[in-house]
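With one protein chain withheld, the remaining protein chains of the complex are depicted in position.
Coming up: chain A.
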Amino acid sequence: MAQVLFVVTILVLGYALVQITQGNLDRLSVKSGYGFLAEKAPFELGESLIPFSAGDTYLRAFVVGILNTLKVAALGIVLSTVLGLLIALGQLSPSVVVARVCRFYIETARNVPLLMQLIFWYALITASLPRVKQALSPMPGVYLSNRGLNLPSLDMGGAGGAVALALLAGMIAAIVLLMLRRRIAISPWFIGAVSILPALLTWAASGAVLSAQMPELKGFNFRGGMAVSPEFLALLLGLTIYTAAFNAEVIRAGVLGVPKGQREAATALGLKPATTMRLVIIPQALRIIIPPMGNNYLNLTKESSLAVAIGYPEVVRVANITLAETSQSIECISIIMLVFLTISLTTSALLNWFNARAALVSR
């Protein structure tokens, strides 16, 4: 009975909140609803995975922002995991110096607020790297300046997007096959072929054009090639370094959580330390590691929204400009919430599924 009353109270409060907000918005003659998404967005975003310019719709601007968020989150997750693993192994290493250095890194990186780290890296990049006209060029076609990193890109005669999609499809197929391998015998060569063949075939079908496009300094900036902006670099660096410290602790705890007897038994069987780690320790440690790692990944994705402080055009920055232009704050904030909720729930579902598998296999 009390529970029913509680639910009813919550519903009534929620209804009242919506009514009052609606009333106030009407009084202030603020439009509501998501109709503005189809209107023209009068701003530029700087960097984008899909073509975007002022005059495209707000919806497209949001898609650009979401893709930018996903880009930095995906790369950050991969890099922070690799770095975290290295730091964790370093901490467990018999060398006192290496262990101390890794400990120092962890204590520094996780005890300085992320926002400070982002501003620090951004200031370091823009203030200490040379100006664009005096860009450093460690090797031909690679330029580093305070406008970011410019690299040569592969030109596939306009088929680049299709090839990338085919490569992604191949990778997914290969992962599925890898999972099936436990039940059916599949040659590793076959899996390797499956992962790259679709991309190769797509490229061949498009006419097999392949040339390197070099960045060239024309006018104000480098044109051609691939550009990585300082905002993106600073954000990726900050997120990676910060999250890697947490990841390292999780991995270290996981490895240390495997009973000592397991390692001793493996050694007694004559397994080498590296093999012991790969076949005995890591599979068991994964069970401990995966759930807290999932938390760290979710945090990384959500914290990417701090990028608004350094002007990286992710979804929060898009929402902020849209809000300033249209005054539709409730709608814009609800979009931010929905985007992060969707990303988080998806990540968490994937990790739960993976966790279930890891737990099952090891028993």
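Operating definition for what follows: a contact is a pair of C-beta atoms (placed from the backbone, for glycine too) under 8 Å apart; a residue touches a chain by one contact, two chains touch by 3 or more; residues count from 1.
Heads up, the rule we're going with is that contacts and distances are computed from a predicted model.
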Hey, which one's the missing chain according to UniProt: "ABC transporter permease", "Amidohydrolase", "Solute-binding protein family 3/N-terminal domain-containing protein" or "Response regulator"? "Solute-binding protein family 3/N-terminal domain-containing protein"
Full-complex contact with the absent chain, from A:60, A:147, A:252 or A:287: A:147
Chain not shown: contacting residue from A:57, A:126 or A:206: A:126
What chain A residues would touch the chain not displayed? 42-47, 53-55, 123, 126-127, 131-132, 146-147, 218-221, 223, 230-231, 308-309, 311, 313, 317, 320-321, 323-325
